[in-house]
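Shown here: the complex without one of its protein chains, the others still in place.
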Amino acid sequence: MSQPLPASITRTIKDTLRHLWSFPGGIKLSGHKSLSNHQPISTAKIAKQLIIPLSQHIGHASEPIVKVGDKVLKGQILGYASGPVSAPVHASGSGTVVAIEEHLIPHPSGLSALCVFIDTDGYEQWIECSPLISDSSSTDDNQEAVTHRSIATLSSHQINQQIANAGVVGLGGALYPSAAKLNTAEKMHADTLIINAAECEPYITCDDVLMRQRPEEVILGILLLKKVIGAKKCLIGIENNKPEAYQALLNTISGYNNSHTDAQIEIVQVPTLYPAGGEKQLIQVLTGREVPSQGLPMDIGIICHNVATAAAVYHAVYRGEPLISRIVTITGSAIKQPQNMEVPLGTPIRDILNQAGLDENKVEKIIMGGPMMGFSLPSIDTPVTKATNCILVSEKSELATPPPAMPCIRCARCSDSCPMSLLPQQMYWYAKARDLEKVQDYNIFDCIECGCCSYVCPSNIPLVQYFRYAKTEIWDDERERNKANIARDRHEFRKERLEKAKQAKAEAARLRKEKLAKKKALDAEQAKEKEGLSQSNDNPAKSSSADLIQEAIARAKAKKAQQQSQKKNTDNLSEAQQKKIDEVNERRRKKADSEEI
Amino acid sequence: MLFGILAFIALASVFGLVLGYAAIAFKVESSPVVEQIDALLPQTQCGQCSFAGCHPYAEAIAAGEAPINLCPPGGENLIQSLADLLDVEVLPMDDEEDSLQGPTVAIIIEETCIGCTLCIQACPVDAILGAAKQMHTVIESECTGCELCVAPCPVDCIEMIPVKQTVKNWRWPEPQYNANNKEAESIFTTLDHVLAENIRP
Partner (left out) sequence: MFLAQSSPFLKPELSVSKMMLVVTMLMIPGVLTAIYVFGYGVLVNIILAIIFALTFEAITLYLRRRPIAVYLKDKSALLTAVIIGVALPPLAPWWLTFVGLFFAIVIAKQLYGGLGYNTFNPAMVAYAILLISFPAEMTTYWQTPAMLASQFEGQTLSLLETINFQLFAQLPAGMTIDALTSATPLDIVRTAVLNGSATIDEIHAEGNAFGMLGGIGTEWVNLAFLAGGLFMMRKGLISWHIPISLLATLGFLSLLFGSFELDSNPSPLFHLFSGATMLGAFFIATDPVTASTTPRGRVIYGAGIGALIYIIRTWGGYPDAIAFAVLLMNMCAPLLDYYTQPRVYGHKADERDDEEAS
């Protein structure tokens, strides 16, 4: 270019000379990137049968909403997000749902998970896409201005809803649903958007070719992301071993930066040192700040997205297309034509390997992801998922089957290379002894499993596997403990319930008995009371039988006396009569006295 | 001679006082040992230890009435942690066979169930739902795999099935060595432990 550079570009170039920080440790690796990054992105043939796992993200698996026998169109939703941290899954080809069942998924465990099987019809018939804004990829002179204006017309919520519906997840490997991440970032007012374009793992070039060949998509996606969170600053971190991609982005950005000052995006080249593409490391290199332990970048006002995620956001908003395909690097010395391929999700890995030319005699190991953090595939009949950034097919000389591990000689090469400043030699010691408490004291949960320590270990100790083992054991212990606690509570509750029931029963029995007793007593009382009513009121006191007799006697006497007092006819009697009467009375009295005694 | 004796008496009393003071001033309050043991037990309430549940077993261990190796669901790990807690010898599992099985959960074969509620009464954690003459079902997430519901069922419609391994509960295996080295490593591990406990930080 002979023309003088526009101001924005000189500014951007100046900005690339901005002060960079560094992270501790790290290792230099040979990239092997030129194997696959020269060819244009090819397109995978549509497979006869697509196997689409319902869980292609962190969080809850999607809930299937199609039935066996349903006809589906390309882009049609197969399963909806089943929680705040979840993402929908879409059909990546038109055809018929023939089964919804468990199938091997690409996962280090070699386990199965629920997948939707679609027999494709080959028509590739799309559902009706509803983009939020149009790309106007016409020859409009003021294209950027139009685009930008149209982004400005959208609300943050609107864009994020579109991203959520499209099932976009972090394509850098984390697979965290992007919409959920953006939501939190917006709420926490993240002011810096960092785009991870470092792609530090050897062999992988899918982001590299994406940036080289589709820089527009990346930049527009970034503008959208920026809009959603309302970030003031945006930095793209790219390793300096990708000059072509850097240049492509730079050219595209200069247009936008020129026309809109608030669209300012800085692109920064960072030194090629594994693992510069680790989220925490990239943040440290670009800003000199550290994400707090157990925290998120948002805690320091930063949100980090991958370039491929940005491109997926572009597709969701400008084209209305859900995330149903991704660029996969197919590389390794056992591949005849290493290349990058746009592959519909759910395509069996066998298909794309065949398309790229697999040299079956040479195959030693098939790895999904890079050689540092990927995993050995349990089978090539597993499908491509949102996580599949690279399929590395190695020959024997390329990747080693681990030689027998020797004892640790405490050379500290591991801790010298650890980008997190951990002490792998100590963590190994305790992980091997299954001392899960001590291993946490040495901050095992800060380990990012980058593999530097295992790579430099002269004793070939599979340190990363020890740490993964220890982590999953700790999680398992935690689950067990939680389960035990729930069981204890439920058992205590049951015991209490049974005790209560028993008490209630005993209480009821007692009550019944009491009631019976009361009734009896009541009856007796009533009888007594009746009797008491018939007796004189002047004698309410309870009386013994002797008293009763006395009373009876008294009553008899009183009666007699009454009778006597009432005998008026004896008043006027003769002396003889009186005498006789007296004698009789005397006799009676004597008799009565004798009786009384 | 006399000086020596006096000196030692003086020293002894000074240190005795210091220790006595330390014992009071720096006393470590810890939760009762029964609760600590109970916290380690798996809470299946299965009674395989011959006690009526986990808490009674914890009480028996604390009282020294039961050995620490009676709990098959807890397995070797439990024995190890109990041995650590109580500072006693690690014992081999009492019934080796049982401990080899992985965790299981009960399922009710619904076609056969007659709705007798006997299993509901047997379940120590109320993990079975149902009513008389209604089909019963096991809440899988609450089932501890204690097998106490299996025996009471008059129509044998309860089966124990292994807990399904999924991507979520999968664990990375401990790294394996080749045979040549493995033998060596197994002994290293014990030495590791000794060193880890005593020498290395």
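Should a chain be cited, it is by its letter among A and B, assigned in written order, with residues numbered from 1 in that chain.
Just so we're on the same page, contacts are C-beta pairs under 8 Å (C-beta built on N, C-alpha and C of every residue); 3 or more make two chains touch, one makes a residue touch a chain.
Note that the coordinates shown come from a computational prediction; the quantities given were computed from them, not determined experimentally.
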| item | value |
| --- | --- |
| Candidates A:L358, A:V464 or A:A487 - the one touching the absent chain | A:V464 |
| Absent-chain contact - pick from A:D416, A:D476 or A:E551 | A:D416 |
| Hidden partner interface residues of chain A, rising order | 23-24, 29, 108-110, 202, 280, 284, 290-295, 365, 367, 369-376, 378, 394, 398-400, 402-404, 406-413, 415-416, 419-423, 425-426, 443, 446, 449, 451, 454-460, 462, 464-465, 468 |
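Heads up, the rule we're going with is that only the chains that are shown with their structure count from here on.
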| item | value |
| --- | --- |
| Distance from the mean Cα position of chain B to that of chain A, given in whole angstrom | 28 |
| List of chain B residues in touch with chain A within their complex | 38, 41-45, 53-54, 124-127, 142, 144, 165-167, 169-175, 177-178, 180-181, 185, 188-189, 192-193, 196, 200-201 |
| Chain B-facing residues of chain A, complex | 55, 105, 107-109, 111, 113, 404-407, 426, 429-430, 432-433, 435, 438, 461-462, 465-466, 468-469, 471-473, 475-476, 479-480, 483-488, 490-491, 493-494, 497 |
